[in-house]
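Input: a single structure, listed below in structure tokens.
Missing here: one protein chain of the complex. Every other protein chain is in place.
Moving on, here comes chain A:
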Amino acid sequence: MPDSQPDSSHSDSNLSQNEPKIPLRVEFSGGLELLFSNQRSHRITLPSTVPHGDGTTKPTDITYLIDWLRRNLLKERAELFTDGATVRPGILVLVNDSDWELEGEGDYQLRPGDEIVFISTLHGG
């Protein structure tokens, strides 16, 4: 698949300079890219731990990434991307080219350099 556009860079504005960060590459395809400025590939940086209610924190996982993408990168029709705290059924997720169902799905803890791919299966045959 052609990937002609350059990556766009985003980072979490809450990120302080000293906190460990997780740089990631996120890719959208199968029509999902249309919801994300029609851009397939994005480079983002997330903090390594994130708030988890009651003042506690948790290591940054895909569930957090999905929410972050919805809040920061998604441009339209959020209901086509998320369903509750996860992706809408029919969207496949790959972690470093492996089905996220093998990786703990939303609980997968992100590591620097991870490549997360979201593919919609819902668009035409």
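To be clear about the criterion, contacts are C-beta pairs under 8 Å (C-beta built on N, C-alpha and C of every residue); 3 or more make two chains touch, one makes a residue touch a chain; residues count from 1.
As a working rule, contacts and distances are computed from a predicted model.
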Protein name as given in UniProt for the chain not displayed, "DNA primase large subunit", "NADPH:adrenodoxin oxidoreductase, mitochondrial", "Cytoplasmic tRNA 2-thiolation protein 1" or "S-adenosyl-L-methionine-dependent methyltransferase": "Cytoplasmic tRNA 2-thiolation protein 1"
Absent-chain contact - pick from A:Ser37, A:Thr82 or A:Gln109: A:Gln109
From A:Glu19, A:Glu76 or A:Asp99, residue that would touch the chain that is not displayed: A:Asp99
Residue ranges of chain A at the interface with the undisplayed chain: 1-2, 29-31, 34, 61, 88-90, 92, 94, 97-99, 101-104, 107-109, 111, 117, 119-125
